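With one protein chain removed, the remaining protein chains of the complex are shown where they sit.
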Amino acid sequence: MQEFDQRRQGLSGLKTMAMIRAFESRMPVLSEERLIRGSTHPSAGMEAVATGVSLALGPQDSIASNHRGHAHCLARGSDPGRTMAEILGRRDGYGGGKGGSMHIGVAELGILGTNGIVGAGIGLATGAALAAQMQGSDAVSVVYFGDGAANQGVLAEALNLAAIWKLPVLFVCENNHYAQSASIEEMIAQPDLKQRGLAYGVPSVDVDGMSLGDTFTAAAEGVERARSGSGPTLIIADTYRYLGHMAGDTEIYRNQVEVEQWQAKDPIARLVSQLLEAGVITTSDWEDIQEEASRVVQEAEEFARNSPFPDASDATQDVYSKGVPA
Amino acid sequence: MQEFDQRRQGLSGLKTMAMIRAFESRMPVLSEERLIRGSTHPSAGMEAVATGVSLALGPQDSIASNHRGHAHCLARGSDPGRTMAEILGRRDGYGGGKGGSMHIGVAELGILGTNGIVGAGIGLATGAALAAQMQGSDAVSVVYFGDGAANQGVLAEALNLAAIWKLPVLFVCENNHYAQSASIEEMIAQPDLKQRGLAYGVPSVDVDGMSLGDTFTAAAEGVERARSGSGPTLIIADTYRYLGHMAGDTEIYRNQVEVEQWQAKDPIARLVSQLLEAGVITTSDWEDIQEEASRVVQEAEEFARNSPFPDASDATQDVYSKGVPA
Amino acid sequence: MTTKNLTTWRALNTALKDILQETPESLVMGEDITTWGTGGGIYGVTRKLFDEFGAERVRDTPISEEVLISTAVGAAMRGSRPILEIMYSDFTLLGFDGIINQAAKSRYMFGGQFDCPLVIRTNGGSGVGKAGQHSQSLETLFAHIPGLEVAVPATPADAYGLLRTAERSSNPTIFLEHKNLYYDKGAVDFEPVPFGRARVAREGTDLTVVATQQMLTRSLAAAERLQAEHGINAEVIDPRTLYPFDMETVLGSVRKTRHLMVAHEAVRDYGWGAEVSSSVVEQAWEELDAPPVRLGSARTPIPYSEPLESAVVPGVDEILTAMRKVRTAIAA
Partner (left out) sequence: MTTKNLTTWRALNTALKDILQETPESLVMGEDITTWGTGGGIYGVTRKLFDEFGAERVRDTPISEEVLISTAVGAAMRGSRPILEIMYSDFTLLGFDGIINQAAKSRYMFGGQFDCPLVIRTNGGSGVGKAGQHSQSLETLFAHIPGLEVAVPATPADAYGLLRTAERSSNPTIFLEHKNLYYDKGAVDFEPVPFGRARVAREGTDLTVVATQQMLTRSLAAAERLQAEHGINAEVIDPRTLYPFDMETVLGSVRKTRHLMVAHEAVRDYGWGAEVSSSVVEQAWEELDAPPVRLGSARTPIPYSEPLESAVVPGVDEILTAMRKVRTAIAA
C-alpha cells in the first residue's frame, strides 16, 4: 500500500489544496459579479478530502462527484482554466458551457461529472466500478457525496450491490455537518455514519477530513482493497465548509463561532505546519506555493473570462451521438 | 406490554393460521383453473408472522402489505369471502375486482393495500405513522416486506425518517430466504439484516418467524414502543414459504430437502403441540379448528365463485373523487 | 379579504398560511423549508410558517425524495393532508413510484375506498441558468397519468387560488410553480381558483393562443406586437390546470378565431401541446382555417450558458413568428 510521504503526497497535496482554496475563494466574487448563473457550491475548508483521495488514485481510475465538485475535479487534475470556463458558461469549458458548475465532466480524466442530483453519483461510480471489473482492468472508482446524500436510499442499494459483487469502488462521504441548511444532527438518528456501510457488509472507516495524511491513508487502503478484488470501502470524512452552501446563503442555521472553531483546524494551515516542522518546506516555499496558486487561479479566471460564449447553434448539438442510429 | 397467553393469542392465532393455510392452499388450484389472472403469491409456511403481528394490533392501527399479502389481510381481519372475491376479480371483492391479489385494500381495517411494487409499502406505512402522530392518536402502523425488499433503498430512507421523527411504525421483514428465485445469500453480503435498522438508529430484533409466540412478543414490544412515542422498531422474522413464488414457479433455485427441513419447523404444527401440551386444546379441538378453517375457506370460495364479474361500465369509475374539484 | 399586490412567492406563502390555519389536517414538509434564507425554503414560499405553526406541522426533512413522497401518500390515505415541497421538479423523478404507482392509483385500485389528498408543490422551468437537472418542464409526464391533477399557475392570484383548490381536492395534485415567476407581482384576491377553468388572459378575435407560465408571459408580449405590427388580434388563454383541462374555453375561442397556437416550455416533441392541438382538430375540424401550430422547447436538455438556454426555449420573437405562421399558413 502507498504510505503517506510528506515529501511526495504532502508537498504535492499542499499545492493542490492551496490552488483549490484560491479557486473556490473566487466563487462568491464571480457570483456577485453575475458571471455565474444558477448555483455554485464552493468547498473551501474541505480541500483535504478531495486532495487526499485523488493522491491515492491512478490515471486509470474514475470519480463521480456531486454539486460541490470543483475540488474533486481540480484535485483529479482538471485544468483550472477549462473548469472555470465551464463555471462561467464559456466555449472553452469542459462542456462548452452546456453544463456549468453542477455538470463538469472530463472523460479523459475519468471524471463522470459533478452532479445536480444529490446522491446520483453513487450509482454512476458503482457502474464505473462494474465496468472496470468487467474489463479486467485494475481501475477503481470513487464517489464523493455529502452527509445529506447519505440519506438517499440509493446509497444503501449501492453499498449492498458493491458488497455482493465486490466492486472496486470507494464511497467517500464528506460529512460537513450540514446539508444545505439542514444540520446533520437533526437529519439522522444514528450519528455514526459508518454503521451504514457495515450494515451492508462494506468495510467502513472514519477519518479526519481536515487531515490530508489521514484521508490519503484511508483512501490508499480502500484503493488497495478495491484493486486487489476485495471490493468496496466506505470512508466517512469529518470536515466542514467555510462558505455558505451557495451564493446568497444567509447562514441562519449556524453561527460564526462554530465556523471559527472549524477554521482553527484548517487543513491547509495544519499541513503547512507539519511540513514546516518536518523541514519539507520553508516559510518562503509556502509563500511561493501560495503565490503560484494565486497565479494559476488568476490565469484560469482570465482564460475563462476571455473565453467566448458558445454559439446559439451549438445548443442542439450533442443530444444524440451523430444523430440516432439508422 | 401484552404477554403471550396461550389461551388467548395462542388459541386465536391458531385458528387464524389454520384458516390462512387453508386459504393459501387453494391458490395453486384456482390458478390452475384459470380463475386467477396475473400473479398470486401464496404464503403458506409464513402464517405465524402476519398472525403474531396482527394479534398485537388494535382497531386504530394500520398495515401496509406487499405482493404476498393475503395472510396480512386475513390476519388483520379481512373477510375471507371478499378477499377471495377480489383475487378472482369479482364485484364483491374489496376493490370490486379492480385490484386483484396484489391490490387488496380495506379502508375500515386500516389495510393500505397489498402492493405490486416491492418495497412500496414501506413508505406508505411510514406515512400512516406520520398521520397517526399528527392526529395525536395512539395508532401505530406496520409494514410487511420481504428479504428481497430489504434491498430497496426506500427502506433505508424510511428507517432514517422514522427514527428522527420517532414515528410509530413497525418494520416487519419476512425473511423467507428467497426473493422470487434469488437466494438471499447471494443478494446480501451482511447476513445480519437487523444491522440495517441499527445503522439508522432503529431498535431492531431477530425473531423466529415460525413461532407465533415469538413474533407476537416482538411485535407487542414494538407496538408498545411506538404507542409510547419512542418511535419505530425493525423486526427480522426468519421464515419460509412452502409453495412456489407464484403459480408456474419451477423452483429450480431450491431443493426439496430444504423445503422439507423448513416444513419440519411448521409454525402451525409447532403451535398445536404447544397448545396440546399446555392443555389449551385437545386433539379433537384441533380437528374442529381445522374443519372450521376448511369450512370458512370453502364458503369464501363459493362466495367468490358466485360473485358476478364487475360491469364494464365500472371500469372508468374511481379514478378521481366524484370528478375533479371545480 | 381585500385585493393586494403580491409576488408569486408571497401569494403562495399566504396560501400556505391560510391552509394551515383553516385545515387542521394539513401539514407542510420538505427539504430546507424552515432554515433557508429568512426561514423559508429555497424560494421563500414556506417563510416563517415554522414560527407560526411549529415543528409538528411544518417539517424539515432529510434528502430522501423517494420516501418523502410515499410517506406523504400514506399519510394522505390515513386522513392527513400533506403539502410536500420538492425543491425542484427534476427531483420528483426520484419518487415517481410514489407518484405514479401509488398516489395516482390508490383510489382506483382499491375500488374507491381511499382518498389521497396530497399536494406536491415543486417548480419547473428555465431562465435562471440552473442547467439540465434543475430546469426541466415535466408537466406532460404528470398530465398523462390517470389519477393525477396538474396545476401550472402563472400569476400570483392563480398561484394563491389554485393552491387553495389543490389542498381541498381529495386527489393527488402536482402543483408546478415556475422558478422564474416567483418574483413577478400581481393583484391577488385570495379566492380559490377552480381546477379545469381556463383564464382568458387577453381577448382577441383572430387567433387563439394557449400558453402557460413563462410562455404565457411571452405570448402576451408577442400578442401586443402582433397587433401593433401586423394588425392581428390574438386571444391568449391560460388553461391554469392541465388536468382537468378546460377544452370548452379553448374550443369556444377557436370557433371565434378559427386559428390555434399552443406554446409551452416543455419539450415540444410529445409535449402537452400535441394533446391540445389534436383534440381541437378532432373536435373543431370544420372551424379551423389553418393547421394549429405548436411551440415548445427544443429536443435537448436545458443547457447552462445563457445564449444556449435562450436558444432552446421559445422567446417572444419565435412566438411572434409562429403566430404569424398560423395566420398565413393557408396563404403560404
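Chains: A, B and C, in written order; residue numbering restarts at 1 for each.
In this text, a residue touches a chain if its C-beta (ideal position, glycine included) is under 8 Å from a C-beta of that chain, and two chains touch if they have at least 3 such contacts.
Just so it is clear, the structure is predicted and the values come from calculations on it, not from any experiment.
**Q** Could you tell me which of the visible chains the hidden chain touches?
**A** The chain that is not shown is in contact with A, B, C.
**Q** Among C:A11, C:L27, C:A104 or C:V188, exactly one should touch the missing chain; which is it?
**A** With C:A11, C:L27, C:A104 or C:V188 as choices, the missing chain is touched by C:A104.
**Q** From the listed residues A:M1, A:V29 or A:A107, report the one that touches the chain absent from this view.
**A** Checking the options A:M1, A:V29 or A:A107, the one contacting the hidden chain is A:A107.
**Q** Determine which one of A:I36, A:A132 or A:A304 touches the chain that has been left out.
**A** A:A132
**Q** To test your reading of the contact rule: which positions on chain B touch the chain that is missing from view?
**A** 37-39, 89-90, 95, 97-100, 102-103, 115-119, 148-149, 151-153, 179-182, 186-188, 248-250, 252-253, 309-316, 319
**Q** Considering the entire assembly, which residues of chain C contact the chain that has been omitted?
**A** Its contact residues with the unshown chain are 66, 90-91, 93-94, 96-97, 100-101, 104-105, 108-109, 131-133, 136, 140-141, 143-147, 242-243, 266-267, 269-275, 277-279, 281-282, 285, 290-294, 298-301, 303, 329.
**Q** Could you pull out which residues of chain A are in touch with the chain that's been left out?
**A** 62, 64, 93-99, 103-107, 110, 112-113, 115-117, 120, 122-135, 141, 153-154, 157-158, 160-161, 164-165, 317-321, 324-326
Note that only the chains that are shown with their structure count from here on.
**Q** Measuring centre to centre with C-alpha atoms, which chain is farthest from chain B?
**A** A
**Q** Using the touch rule stated at the top, which two chains are linked by the largest number of C-beta contacts?
**A** B-C
**Q** Approximately how many whole Å separate the CA-defined centres of chain A and chain C?
**A** Whole-Å distance between the two chain centres: 36.
**Q** Could you work out how far the Cα centre of chain A sits from that of chain B, in whole Å?
**A** 45
**Q** Approximately how many whole Å separate the CA-defined centres of chain B and chain C?
**A** Averaging C-alpha atoms per chain gives centres 40 Å apart.
**Q** Touching at least two other chains at once: which residues of chain B meet that condition?
**A** 153-154, 157, 160, 164
**Q** Considering chain C alone, which of its residues make contact with at least two other chains?
**A** Counting only residues that touch two or more other chains, chain C contributes 62, 64, 66-67.
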